[in-house]
Structure formats: C-alpha cells, structure tokens
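First the structure, which I've put down as structure tokens, then a few questions once you've had a look.
One protein chain is absent from this view; the other protein chains keep their places.
Then we have chain A:
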Amino acid sequence: MKIDKDTLHKIAHLARVEIKPEKEEGYIKDLEEVLTWVEKLNELDTDGVEPLTNMSFEENALRPDERSHQLEHERALKNAPKADDDYFRVPKVLD
C-alpha cells in the first residue's frame, strides 16, 4: 500500500502524535513496508468467516453494582504533571 504525506499526517493527527518534517520519509517507508507485508492475508479466502473479536471465555462477567475500591483523591492526582488540590490541570482548551 502507498502512503503519501497527507495520509501520514491524517493518521498522525488521529493518533495525536506530532511528526516533524525530517521524520516523514522514515515513517512513510516503515508504514508502507509493514502494510504491504500484511497484505499477504489477501491470499486467503475469508468469505463467510466470522471475525474473531473476543478472546475471553467469559460472558457477561458482572459484579454487584456496589461502590468499592475507590482510589483516594490524593493518590489519583499524585502522578499528574500538573494538578491543583482537586483537579488535573491542562492548557486552555478555548481561546
């Protein structure tokens, strides 16, 4: 599969990753290489095969809907790059 710069930046935007201009060529080459390699699967006829979407052997493993295992406020915030006493802080969303 061919990837052009526009496609690369579209994918990067969806993934919320910044790509510097000097890295573009490298990523395009890497992505094309792997995406072409995995096209090998097209050799197989999968008509009528149900996709396998869930590997767990459990169905509807439900627990009682009760409050439990609360992470204390302080603990929840302790790894934050920026926080005040109550909340995580981020840069302004709206100008």
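Just so it is clear, a residue touches a chain if its C-beta (ideal position, glycine included) is under 8 Å from a C-beta of that chain, and two chains touch if they have at least 3 such contacts; residues count from 1.
What we mean here is this: contacts and distances are computed from a predicted model.
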Undisplayed chain, where the name is taken from the UniProt record, one of "Glutamyl-tRNA(Gln) amidotransferase subunit A", "Probable peptidoglycan glycosyltransferase FtsW", "Flagellar basal body rod protein FlgB" or "Energy-coupling factor transport system permease protein": "Glutamyl-tRNA(Gln) amidotransferase subunit A"
Residue of A:22, A:58 or A:86 in touch with the missing chain, whole complex considered: A:58
Interface residues of chain A (partner: the chain not displayed): 3, 8, 10-12, 14-20, 27, 30-31, 33-35, 37-38, 40-44, 46, 49-58, 61-63, 69, 71, 75-76, 78-82, 88, 90-93, 95
